[in-house]
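Here the complex is missing one protein chain, while the rest keep their positions.
What follows is chain A.
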Amino acid sequence: MSDATTAAQAPVRRNKGGAGDEGGMGYLSSLPRRVVTVYLPLAVFIFVLLFPFYWMSITAIKPNHELTDYKNFSPFWVVHPTLEHIKYLLFESSYPQWLWNTMVITIAATVISVVVSVLAAYAIERMRFSGSRTVGLSIFLAYLVPPSILFIPLAVMVFKLGLYDSKWALILTYPTFLVPFCTWLLMGYFRSIPYELEECALMDGASRWQILVKIILPLSIPGLISAGIFAFTLSWNEFIYALTFIQSSENKTVPVGVLTELVRSDIYEWGALMAGALFGSLPVVILYSFFVDYYVSSMTGAVKE
């Protein structure tokens, strides 16, 4: 009897889900079982992964007297939302300046890295010069060199070059981790473009430069977007170089500024700190929300190749 019902239900569910293509045999498991094995753990995961953001946002709009008074106010909710911390952040601290610095440095480093990487990736992937495989491999190895072993010698160099405490120190050093990543990513993209297109253009008398600009680049726009937004995020999030190479408040980036200047003596301005963290995250989150798929593809592309 029960066998008959499951047998009858199976095809119906299958049609309803329109599946059979993904999950394959998902129709075999019953609903209560799915609740325990899938929905419940998923809910816990989502809750844990998102709670810090909720906590950040709610703290940012909590008035100070509610912030530490857990007896009269539930900490999970805000009774009298206030913009006080945000006002302090935007009008009484150097926060707007840090945002501007981060923006300038990030965009400059990203543009430099993407342009340089396009040229390198095209040369490595398509020109087949002698030793292109070795160069490709060394680009990959360069990606694996972490900033935490480079920052001391780089600090010495930055100081000798007279770049200490200037935006250029960061604009020039960020490409050290952006270029290998973008090149690696773009190599994968260029590889997917058929050779025939290039051969046609070559027969028609196009130069290598024309092929790159008129054929390869328009076809690899998704790759360029992936590389660009990823480079943007990486440089926006960078911390150790910015902490080491920048001294004065007016040149700091958001992560460094929030951490070093909003924490004053023993009194933690939690409201302002959280507002600072929230606003510093917003640009990348907004960018991310528009380009989710590009993020995923660049992230998986980086490890897949």
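Here, a residue touches a chain if its C-beta (ideal position, glycine included) is under 8 Å from a C-beta of that chain, and two chains touch if they have at least 3 such contacts; residues count from 1.
Here, contacts and distances are computed from a predicted model.
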Next on the checklist: So one subunit is absent here. Using its UniProt record, which name fits best from "Two-component system, LytT family, sensor kinase", "Putative FAD-linked oxidoreductase", "ABC transporter permease" or "HmuY protein"?
Outcome noted: "ABC transporter permease"
Next on the checklist: Using the document's definition of touch, tell me which of A:Ile61, A:Leu89, A:Ile105 or A:Ala120 contacts the absent chain.
Outcome noted: A:Ala120
Checklist entry - Who touches the missing chain here, A:Ile61, A:Val78, A:Ile105 or A:Leu172? => result A:Leu172
Checklist entry - Out of A:Val104, A:Ala155, A:Ile193 or A:Leu217, which is the one that touches the chain we can't see? => result A:Ala155
Checklist entry - List the chain A residues touching the unshown chain? => result 17, 19, 21-26, 34, 38, 41-42, 45-46, 48-50, 52-53, 55-56, 59, 67-68, 70, 75-76, 112, 115-117, 119-120, 122-124, 127-130, 132, 135, 139, 141-142, 144-157, 172-173, 175-176, 179-180, 183, 207-208, 233, 236-237, 239-240, 243-244, 254-256, 258-259, 270, 273-274, 276-278, 280-281, 284-285, 288-289, 292, 295-296, 299-300, 302-304
